[in-house]
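Only one protein chain is missing; all other protein chains are in place.
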Amino acid sequence: MREECGVFGIYGHPNAAEQTRLGNHSQQHRGEESTGIAVAHNGTITTVKGMGSVTKVLTQPVINQLPGFIGIGHNRYSTQGGSTNDNAQPFTATVKQGQFSVAHNGTITNAKEMRAECEDKGAVFQTTSDTEVILHLVAQSQQPELLNAITEALGRLEGAFSLVFLTVDSIIAARDPYGFRPLVIGRTETGFVVASETCAFQYNRAVYIGEVEPGEIVIFNSSGIRRFQYTPQQTRSQCVFEHIYFARPNSKVFGRSVSQTRKAFGRLLAEVKPVEADIVIGVPNSGLYAALGYAEQSGIPFELAITRGPLTARSFIQPSHELRIDTIELKLSADPALLEGQRVIVIDDSIVRGNTSGKIIKLVRSAGAMEVHLRISSPMLTHPCFYGVDIPSPDELIANGHSVEQICELIGADSLAYLPLELMMQAVGNSDYCNACFTGKYPTLINIT
Amino acid sequence: MREECGVFGIYGHPNAAEQTRLGNHSQQHRGEESTGIAVAHNGTITTVKGMGSVTKVLTQPVINQLPGFIGIGHNRYSTQGGSTNDNAQPFTATVKQGQFSVAHNGTITNAKEMRAECEDKGAVFQTTSDTEVILHLVAQSQQPELLNAITEALGRLEGAFSLVFLTVDSIIAARDPYGFRPLVIGRTETGFVVASETCAFQYNRAVYIGEVEPGEIVIFNSSGIRRFQYTPQQTRSQCVFEHIYFARPNSKVFGRSVSQTRKAFGRLLAEVKPVEADIVIGVPNSGLYAALGYAEQSGIPFELAITRGPLTARSFIQPSHELRIDTIELKLSADPALLEGQRVIVIDDSIVRGNTSGKIIKLVRSAGAMEVHLRISSPMLTHPCFYGVDIPSPDELIANGHSVEQICELIGADSLAYLPLELMMQAVGNSDYCNACFTGKYPTLINIT
Amino acid sequence: MREECGVFGIYGHPNAAEQTRLGNHSQQHRGEESTGIAVAHNGTITTVKGMGSVTKVLTQPVINQLPGFIGIGHNRYSTQGGSTNDNAQPFTATVKQGQFSVAHNGTITNAKEMRAECEDKGAVFQTTSDTEVILHLVAQSQQPELLNAITEALGRLEGAFSLVFLTVDSIIAARDPYGFRPLVIGRTETGFVVASETCAFQYNRAVYIGEVEPGEIVIFNSSGIRRFQYTPQQTRSQCVFEHIYFARPNSKVFGRSVSQTRKAFGRLLAEVKPVEADIVIGVPNSGLYAALGYAEQSGIPFELAITRGPLTARSFIQPSHELRIDTIELKLSADPALLEGQRVIVIDDSIVRGNTSGKIIKLVRSAGAMEVHLRISSPMLTHPCFYGVDIPSPDELIANGHSVEQICELIGADSLAYLPLELMMQAVGNSDYCNACFTGKYPTLINIT
Partner (left out) sequence: MREECGVFGIYGHPNAAEQTRLGNHSQQHRGEESTGIAVAHNGTITTVKGMGSVTKVLTQPVINQLPGFIGIGHNRYSTQGGSTNDNAQPFTATVKQGQFSVAHNGTITNAKEMRAECEDKGAVFQTTSDTEVILHLVAQSQQPELLNAITEALGRLEGAFSLVFLTVDSIIAARDPYGFRPLVIGRTETGFVVASETCAFQYNRAVYIGEVEPGEIVIFNSSGIRRFQYTPQQTRSQCVFEHIYFARPNSKVFGRSVSQTRKAFGRLLAEVKPVEADIVIGVPNSGLYAALGYAEQSGIPFELAITRGPLTARSFIQPSHELRIDTIELKLSADPALLEGQRVIVIDDSIVRGNTSGKIIKLVRSAGAMEVHLRISSPMLTHPCFYGVDIPSPDELIANGHSVEQICELIGADSLAYLPLELMMQAVGNSDYCNACFTGKYPTLINIT
């Protein structure tokens, strides 16, 4: 599973490019396929973007050549192949209202219709990204002012979008009326920051002052901060998977600590899905906090018995055929000294296709564990996401067509249990969250074609 | 001085991507800043482009992943800096009439007005290239068929343009009504090739069958070749500098051999600007053919006394300050054995700012030449080009504000002479050529802003 | 502080090169400056080595070209600068007794004298590495058999050395008589592995069968395994810092689990250096296990409140001057949700110069901690190491010339305490370990020059 993207914007920093690069860097976990920044200086926006990580694309020499005190940044998720960088963001456009850039996290569900409509009016599409439609809606707006045109354009969009715009003199942040994806605001000594997560505040030392609200536009410029509701809020539908898996543990998203929420998942899981065992361990990194919570609630000792290796499997492409070292093995190592002869509770955040879970159980057993009990800190994953998360197709999800008992057998665990939906919802406050990937109850109308 | 670009297109080859890459490779001299290709396959166009040379950007693995039997390619000239590749071509667009790509050589002189007009109609410009305006004129055309929309768009353009379009099933080549930039057609065993120069026919073994005519559109598709005049031809205004400097000597452009034309320049120069000397030498590579012609006419022996070094100066960026090896010295070497004690006639194609000429004369003298007589195979260069050649600003051109005698003294030659305008025109057939950079007589109205 | 190196050897695997690369990969934490492998095939040894990480130097295409079923590998620590790769290992030599390679972890304390002696006899030294002397001692031995010559050479060496030799048909492992550095043996389905740590057994699925003993030579060849004492064992002097910091937690070194030992350090620290607090946290990665032990013993909850960022600071070289983001901040992130308003016990493995500790305390405070109590899971570090660890010079060590109270104030902690020496020794079994860096009691005579 992959998060779609991370967005970032900074207003009022003497070295906006460097800060934006660091902002992208701290949100690298939200997308590793491509990255980019756009910086405004002397009435012109300069954009640098490319395939690869922040350190590869946004090198120091590149950054040093980008003066300016306003900038936005973007990270995009990793896909297979893709020799083109046309879809890397931010997108920068010159339209009759002026020049602007945009960085997007989410999925515009009516992009196809909007695209057809824009094309009919003479638009030139140069990418396959759903984000590009925003540029054209702005350009085709009859509003002569850029802000008004953007406002009008946002009114046409459906789906999930946390957006950060850059104009030659301001940052404009906006969020869809349901609030699917996070978008936080921080205040620095000399200006403001917006980002997907508060972990992006570390290097600019911003103080968290809240979120861009669903249906809200927030403008940062020389007059300070201005906010207004461009459309009425709908039922808040914040992505619960940000708490389960995507966001960094030290982040606050949707006004809630990620690490604390994960610990709460673990405590509730221990309450309702207990099992006799000697130790509790978590699958790094997202499973560690739920494991801590589980251990706390159950009184069973927590151990750090699975560790990440020095490098990700990605570094070992083209493995020779005779070898067949599994990528899980390249990423993770188990500690025999802690596992030998133990009855082990393994906490993981979710089961997608089931093969990763099976390999982890095998890894733990091969290090000597006597029993392996898998506990999942979220419910059974059964439905696709239309709001910015890349979930495999339903028939690839092991939870479709298999009972918990069947899955347990397939992955080779001694026991398996999921966190019940109502408890997950209780941990995040019982409402305001989208849980469609577990329930199929989508907050918006979806036209599947 | 820099040529703007080279364009290439191939219809009907089982490995169009590989052929397009080779086409770009053979036209690399027309632009080294960026390169790209677009290939159509199964109704979709894939584009790969980037900063750098053909061998760097269009690597074999990239090419191998691009099936298709139709493709176009582009090389772009080298600029200083430029950390963005937004302006690399071909540009690929999806518009209401379908998907297409375009590669452009030339300069659209009314791009600014067209751009403003398109923006007013809601266009999104994503680059600063004058070529992008073509995409928008096509998109905003009311013609439902792509070919008709392109035809209509071309009618709006002013200036110099040799264009190669790719659609999902055809190549469309077009040339401005004055015919400023070259565009040749070749027939292969299984299809057709268009290119800036015939040197691009080497790897596809095409047979030259003529040029795209000024004001003409030529379509290559499954029905074969179709041509029509989309606008009346204007006074033919072919760029004489293609013959003087840009084109490769083994190319035919504007129906005329480049090497033969250069030899003719040299012969005429010898006739009207003789000087007593022991040997005639040419500055590689463009000066060599004129030197051969000069030697032939004058009866003075031709020698290869200046040779290119193993690498261009470009490889030695960041020279240490104490060193001060001149870039001319890194590029060229003189042969003392051939020059020692000789009275030498040096033939070069042009004098721009004069500093290169000065260094060459110094190089020849330091190898022992007793006298150095510089002969230039073109007239005095005095005016900017608005049709696709990057000439320094008029006040940087040494021929503005200096007499031939003054230039001779400034560059340190024993004598200096230029090829008179009327003889240059005679060598290329006396008409059909633009010589505005020597005369200031521009074939089209130019609005300088 | 830096570990000097990691060594690896495999006998009897159809793809020894691939396995050696994976062995190096799993020991990458023992050295990131350079890496290399040597593989024997058809009577000849091929060596590939270079500056940089395993994934950079030992690429898949390189590995695929190296057939053979015996190989050795080496990782070397990172130094600043160093544009030469002459010191990368393994070293491969052809001498009168045949061809062999060697990989070394440790420091040969009499290298200077041995080098002078070898030079006097006509040796050519091609590197500045202390390891090269081994090649020459072998070459100058009068023993006609390679094994005997190696045995004789080892008898001349003083200091710390865990060595893995490759000949055209065998692996020879050897360890100095004090056993300073680790060297473990594993049995695979078809042969044997030797390595610095058992974490290197993960990808070859070896079963741990013990250590190369101090003063022992172990030979792996077609006759199986053969071992003999080439010199009497001296007082076992195993490096206690392997347990404190260097080794990976899931490794066993010196017959003892690293994670378990670190937890024991933490438990003892809690016993003798208690402090009232709300949470216990560890500095990743080495401090985490001692923190778990401390929490277990004290009953104060363990939290994962400091996490590693996505990338190491190394990726952000050449930081702009205005920025001044600290490298600690680039590496580590604190979690305000877990730290806000808390009294925090921070466990770290050691204090070297003190500046890192100061920054970590600042990081924890800036995330909202009310009190920060630092507990160190080892004694005060005061003396240099002559046995393979790169410790700063004594006057750079903060523990020299400062009391615990002074250090506490300098680094800005609310309280500070170290693990007493006798408890550390108790945790590792009270003897068999070198603790000279804490006590100055060196097991061997050291001639400092």
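Should a chain be cited, it is by its letter among A, B and C, assigned in written order, with residues numbered from 1 in that chain.
In the analysis below, contacts are C-beta pairs under 8 Å (C-beta built on N, C-alpha and C of every residue); 3 or more make two chains touch, one makes a residue touch a chain.
Just so it is clear, the model here is predicted, and its values are computed rather than measured.
**Student:** The chain left out touches which of the shown chains?
**Tutor:** Over the full assembly, the chain not pictured touches B, C.
**Student:** Which residue, B:Thr190, B:Thr307 or B:Ser431, contacts the hidden chain when the whole complex is considered?
**Tutor:** Touching the chain that is not displayed is residue B:Thr307.
**Student:** Looking at the full complex, which residue from B:Thr190, B:Gln229, B:Asn250 or B:Asn400 touches the chain that isn't shown here?
**Tutor:** B:Asn250
**Student:** For the chain left out of this view, which of C:His136, C:Arg248 or C:Arg267 touches it?
**Tutor:** Residue touching the chain left out of view: C:His136.
**Student:** With the missing chain put back, one of C:Glu119, C:Glu145 or C:Glu422 would touch it. Which one?
**Tutor:** With C:Glu119, C:Glu145 or C:Glu422 as choices, the missing chain is touched by C:Glu119.
**Student:** List the residues of chain C that touch the chain left out of this view.
**Tutor:** Chain C touches the chain not shown through residues 46-48, 62, 65, 81, 83-84, 86, 91-96, 119-126, 135-136, 138-140.
**Student:** Hey, which chain B residues sit against the chain that's not shown?
**Tutor:** The missing chain touches chain B at positions 14-15, 18, 22, 25-26, 28-29, 53-55, 60-61, 63-64, 199, 202-203, 248-250, 252, 257-260, 285, 288-289, 292, 296, 301-305, 307, 309-311, 315-320, 322-323, 325, 329-330, 333-338.
The criterion applied here is as follows: only the chains that are shown with their structure count from here on.
**Student:** Which chains are shared contacts of chain A and chain C?
**Tutor:** none
**Student:** If I average the C-alpha coordinates per chain and also across every protein chain shown, which chain's average lies closest to the global one?
**Tutor:** That would be chain A.
**Student:** Between chain B and chain C, what is the separation of their C-alpha centroids in Å?
**Tutor:** 60
**Student:** If you average the CA atoms of chain A and of chain B, how many Å lie between those two points?
**Tutor:** Whole-Å distance between the two chain centres: 48.
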